[in-house]
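One protein chain is absent from this view; the other protein chains keep their places.
Order as written gives the chain letters A, B and C; numbering starts at 1 within each chain.
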Amino acid sequence: MTDLRIGIVGVGAMGADHAERVARRTAGARLVAVSDPDTVRAEALATALPGDVRMIADPLELIADGEVDAVILASPGFAHAEQLFACLEHGKPVLCEKPLTMDAASALRVVEAEHKVGRSLIQVGFMRRFDPEYAALKELLASGELGRTLMLHNVHRNKSVAPTFRSEMIVRDSLVHEVDVARWLFDDEITRITVHAPKPTSLVADGVLDPQLAVFELANGAIADVEVFVNFQVGYEVRCEAVAERGSATIGLGSGVLTRAAGQWGGAMPADFRVRFERAYDIEVQRWVDAAVRGEIDGPSAWDGYAAAAVCEAGIESLTTGRPVDVDLADKRQILG
Amino acid sequence: MTDLRIGIVGVGAMGADHAERVARRTAGARLVAVSDPDTVRAEALATALPGDVRMIADPLELIADGEVDAVILASPGFAHAEQLFACLEHGKPVLCEKPLTMDAASALRVVEAEHKVGRSLIQVGFMRRFDPEYAALKELLASGELGRTLMLHNVHRNKSVAPTFRSEMIVRDSLVHEVDVARWLFDDEITRITVHAPKPTSLVADGVLDPQLAVFELANGAIADVEVFVNFQVGYEVRCEAVAERGSATIGLGSGVLTRAAGQWGGAMPADFRVRFERAYDIEVQRWVDAAVRGEIDGPSAWDGYAAAAVCEAGIESLTTGRPVDVDLADKRQILG
Amino acid sequence: MTDLRIGIVGVGAMGADHAERVARRTAGARLVAVSDPDTVRAEALATALPGDVRMIADPLELIADGEVDAVILASPGFAHAEQLFACLEHGKPVLCEKPLTMDAASALRVVEAEHKVGRSLIQVGFMRRFDPEYAALKELLASGELGRTLMLHNVHRNKSVAPTFRSEMIVRDSLVHEVDVARWLFDDEITRITVHAPKPTSLVADGVLDPQLAVFELANGAIADVEVFVNFQVGYEVRCEAVAERGSATIGLGSGVLTRAAGQWGGAMPADFRVRFERAYDIEVQRWVDAAVRGEIDGPSAWDGYAAAAVCEAGIESLTTGRPVDVDLADKRQILG
Partner (left out) sequence: MTDLRIGIVGVGAMGADHAERVARRTAGARLVAVSDPDTVRAEALATALPGDVRMIADPLELIADGEVDAVILASPGFAHAEQLFACLEHGKPVLCEKPLTMDAASALRVVEAEHKVGRSLIQVGFMRRFDPEYAALKELLASGELGRTLMLHNVHRNKSVAPTFRSEMIVRDSLVHEVDVARWLFDDEITRITVHAPKPTSLVADGVLDPQLAVFELANGAIADVEVFVNFQVGYEVRCEAVAERGSATIGLGSGVLTRAAGQWGGAMPADFRVRFERAYDIEVQRWVDAAVRGEIDGPSAWDGYAAAAVCEAGIESLTTGRPVDVDLADKRQILG
């Protein structure tokens, strides 16, 4: 089994984040190259990350490079079309941050070009489909347990955005996630859209329509409404409530899938510790591996294991006798110096 | 950079879970060997996982093996002592599932043996320290924002356990996690313990004391009470409420750290999308890598990117005109055949 | 101080509920008369309630009656206009369940007639304005703490309604509450309305449009969207989320006003026990009064007071000595026989 060798085009905030992810938290992959117009930034990142990461100034060169098996595009949207065509040309799998391209016409040309290649190479970065909450919601709706889904009520809020973020960008960069969510959850196309603009918040520049309220109508007759508010001031918030014939389900409250069904509101209890602590185990092992490579440990020590054993012994005695029991612990300094 | 080569001793439920984790979700590590008294099970697992994983029947042979850099012990507690000594002897880093050993005396001998080796090789599997909620709680308490921590109220519930799980095991296998949590959060030792046994649930065998209520007294004068209830019937639940001089903080409700402070109850909003969707990005990229190796994609396609672009174009028109706008989408079958 | 003598017109579910309320839970008022086309039902209710309640078959006669100071109209909407004119004629204060009348034209005639009388006699039964959660939300928004209110997202769901409940009634009987809520919270008029009808739930008769999604545009440029779903199957649910320039506030989750503001989600802690237990005190005293009239008590007895004292005495001893203390309680049967 050889690791997939990955090159990343664009190492601004998003691309640098992906670089960390590939280099430090992804199994079966290796970051081998990065590219960015800001070559200083790219070089610094390449140096900082573990492994041999090359800086290749020209993105098309990176895509064409024989040592690069697959590409992540985190470049600005306007650069996507050319880079995607290059990936298709070299037959390289590519994970492209949204938007695919800047308009529908060019996006359709990408679709057609990939179709001509004859195999699926392009994946778009609508990462919400991979969020455990969204995935659980999708599964619940697909199960039919709540009947047919009738409506979605969605909320998408950012704390704030750059003053250059204009009304159209709110649609193209923020609402676009909700477009994908609605299409994916309903497994259907949107046929009609209305975007309402209430009187904007006074905390944006003149002319920027923020917040917005979009209403999607789907081919199957369902409806989704979405608030997009990118200067909410409070924090980042993404919620989705699906309303179905026999109940509703909401995610984004930070507590899994909240359902209202069968006379009850609430959620599911985890069945066992592996569900509850899956992430804790993942982090524990990743950090133990990273520390072991450095010749260290990065977690509870043998002393912690010993002290716990001493307390448990006293606990068993207390359980048996019904009395408080003092814990008999060795003197740490005497043992460990 | 070479991957850390890991061997796992014991591939029951916990060990098999670790094997999956190392083989498929951990960067910088490779699973190279597994050992288990049930060699058929170990062999099957070795074959099922990606990469070359050897089955080595004898755990001590696995530990001694020159191709094994580090060891995870997921064997039964009674086998730990011998295996830990072997790891120390070969100078191998070891992640040992709790309990360290079966009693305080043998645990202390392990501590002393490691001390003699002269470097930290043993980490105990108290994985809660790595749970993001516990870590955030620890950080909040350590910040001093709520003042000195006075008490903990903890709850540890399992849906059910095997009928062979006796009163002492409830202390040694379940309560032990709470022992570590209290020691870790207070950064102090427990000096006294009382374990109360209310009249047991009727859903356990005669003589099993379940639930239990333990009260820990710490050297610094703080107190922690813990309910352990391993036949709760409902599901798995672990909660921890820390009560401090100026507020309280609770985790395990599934919604991050819930605080009561400064006249308010509630929690923090995530600052941005990377906080909220960190896991979604991790899963997206891991699944994209895995699929790319197979020559597939496993996520939103170019068509999904195109359809989103078409809806956004219509949305921008609606925003401008104030009217509903039909989405002009190409015929998918005509384009993709 | 003399009690206000109240007559109720219409004693179906809503009117009977009001009759109970006036007769048993309202200070300074007395129920003196009820009227209903179903005279048997009205008679039975009059007999069942405390005090002297007359049954007066003709509603106009009840309104005109010299012993009736004020009127509650819980008759069907189509009967309201005539009865309201009668109340105005006799100068009687009237609490009229919604809708005021069946259409805007007749409602306007009522407004004009009351104006001619020269004093406010008519109150409409939009009772949400009196709900503590709505009142707290209104107060919060009016305080300006969150900035100007930009949008409302409302949800109004019934478990189910009679099969005779048609699309128009959903607007007139259910949506009408949301109309008042939006007008009241924004203190402004609605200038435009769009009602979307997704493909209906399959659990209604053909032709009934349920659920509906209404979008209100207000004179001040704000927007409110409302889901009305009267056959939700799950239960009754009314929610209102106000989105303002610096935060949002949601009610109807059953936990007061949930805000998202200043980087936090959550709510206010009650300042003292009177806030938390106000209702408990009200109920305690009302039930004590009702029982005292019957020569009984309906709550904790002197024995309960004694037993609590005995436990507290032991508690103080335990606090002082640090040991468990047995409670010394007299033998109840020996004392009370």
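Points worth noting:
The rule we apply is simple: a contact is a pair of C-beta atoms (placed from the backbone, for glycine too) under 8 Å apart; a residue touches a chain by one contact, two chains touch by 3 or more.
Predicted model only: the values in this text are computed from it and were never measured.
Only one of the listed residues, C:57, C:142 or C:285, touches the absent chain: C:285. Across the entire complex, the residue among C:34, C:86, C:204 or C:234 in touch with the chain not shown is C:234.
Remark: the residues of chain A touching the chain excluded from display are 260, 263-269, 271. Summarising the interface, chain B meets the missing chain with residues 147-148, 150-151, 153, 155, 196, 198-203, 211, 213, 215, 217, 220-223, 225, 227, 229, 232-235, 237, 243, 245-248, 260-264.
Criterion: only the chains that are shown with their structure count from here on.
Shared contact partners of chain B and chain C, listed by label: A.
Of all residue numbers seen at the chain A-chain C contact, over half occur in both copies; the interface is built from largely matching residues. Put simply, the C-alpha centre of chain B and that of chain C have 47 angstrom between them.
Centres computed as Cα averages put chain A at a distance of 20 Å from chain B.
Each of residues 260, 263-264 in chain C touches at least two other chains.
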